[in-house]
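For reference, the structure I am asking about is given below.
Of the protein chains in this complex, all but one are displayed in their positions.
Order of writing sets the chain letters: A and B. Residues in each chain are counted from 1.
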Amino acid sequence: MARSNKPLLWLPFAAGGLVAALIIPVLILITGILMPLGILPLPYEKIAAFAHNPLGKLILFGAVALPAWHAAHRLRMTAHDLGFGDGVAVQAVCYGSAGVLILAAAVLLTI
Amino acid sequence: MSENVTLEILRYRPEVDSEPHFQTYTIPYEEDWVVLDGLNHIKDHVDATLSYRWSCHMAICGSCGMMIDGEPKLACHAFLRDYRHDVIRIEPLDHFPIERDLVTVMDSFIEKLSSVKPYVIAKHKKALSDGENLQTPLQLMAFKQYTLCINCLLCYAACPQCGLNESFVGPAALALAHRYNLDSRDDGKEQRADVVASNEGIWECTFVGACSEVCPKHVDPAAAIQQTKISASLDWFKARLLPGARR
Partner (left out) sequence: MSRRPYIRKVERSWWLGRRRYVMYMIRELTSLFVGLYCALLVVGLWRLGQGRAAWDGFLAVLSSPLGVLFQLLCLAFAVYHSVTWFALTPKAMPLAVRGEPIPAKAIVGMHYGAWAVVSLIVLIAAGI
């Protein structure tokens, strides 16, 4: 049997799992409950300023890219569990979707 | 509780059956009986053709693993009184071919077990005159839990990945590899990695955790595998970023 290259996919998956666990719930609390209720209005100037700040860019990128990768890898494994196999098509859809999100986030945060 | 209990057992005798089928037996209910006592009663007094593995009757030999009401259990470890209904379904362990009745074909597991090199691999062979290996209690505690496996295969029956992929090395074999990798006397992690860190090794596992839940000896193979994933991943990056480093 050959040594697997899965570590390349797995370490970012594990990091993404931790980041998702720590930051996604509070983000949804803000955008899904506090903002609609008017408690946190999220004004354009404030958020745009954060997204223009280098540290803000890093945080936003990490908060999007790592959980997206985590989801992609996990959904690939789940597709296999559900009987869809682990072929090129499944992998392309999973990692491809994450790739699109990660690339989009990178582009949107650098311009 | 009634005075009788019914066991619904999956029978398969290749010389007369084209397929497995259930056969029911009604046996006396005894407060202190385990399922194995029920099977032995059937063998002795009702139907001598029933085939099953058993030995110690005390959850240490690992022989009597079977599916009891859909859950992998040792037959000597499952008390009749814990099954509140009157019909108990008994089948051979999942994910293994059925040899006959409750006896499964274990050959694939034996191969997987030996493939992880489950013995101390020392970097330098010691002469007898060098004396014994020294190991502190703390060093022993680091891997002791993973030495307790009795090869009962309940974990293989519980693991969905074992069901989906016949070539998955599996929980018990990987836990045993971890036992040796953690042993202070051992230097064989690199030699085991071709099997352990292959796609059919730790990477087939998705941490369902069922293996650890059903383990009668609390070995926790799931933990062993996840720890190995971290170790193997760090080794993978180390090998590529620090080519000269000892792993």
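We adopt the following convention: a residue touches a chain if its C-beta (ideal position, glycine included) is under 8 Å from a C-beta of that chain, and two chains touch if they have at least 3 such contacts.
All of these numbers come straight from a predicted model, not from anything done at the bench.
**Student:** In the full complex, which of B:Glu3, B:Glu19 or B:Asp130 touches the chain missing from this view?
**Tutor:** The single option touching the absent chain is B:Glu19.
**Student:** Residue by residue, what part of chain A touches the chain that was omitted?
**Tutor:** Contacting residues on chain A, toward the hidden partner: 17-18, 20-36, 39-42, 44, 46-48, 50-51, 60, 63-64, 67-68, 70-72, 74-75, 77-78, 81-83, 97-98, 101, 104-105, 108-109, 111.
**Student:** Touching the absent chain: which residues on chain B qualify?
**Tutor:** Looking at chain B, the ones touching the missing chain are residues 12, 14-15, 19-20, 70-71, 94-95, 97-99, 105, 138, 160, 163-164, 206-210, 212-213, 220, 222-223, 226-227, 229-230.
The working rule: only the chains that are shown with their structure count from here on.
**Student:** Once you find the CA centre of chain A and the CA centre of chain B, what distance in Å lies between them?
**Tutor:** Here chain A and chain B have centroids separated by 37 Å.
**Student:** Within the complex, which stretch of chain B touches chain A?
**Tutor:** Going by the criterion above, the answer is residues 160, 164, 193-195, 197-201, 203, 206, 229-230, 232-233, 236-237.
**Student:** Over in the complex, which chain A residues touch chain B? Could you list them?
**Tutor:** Against chain B, chain A makes touches at 1-8, 10-11, 14, 77, 80-81.
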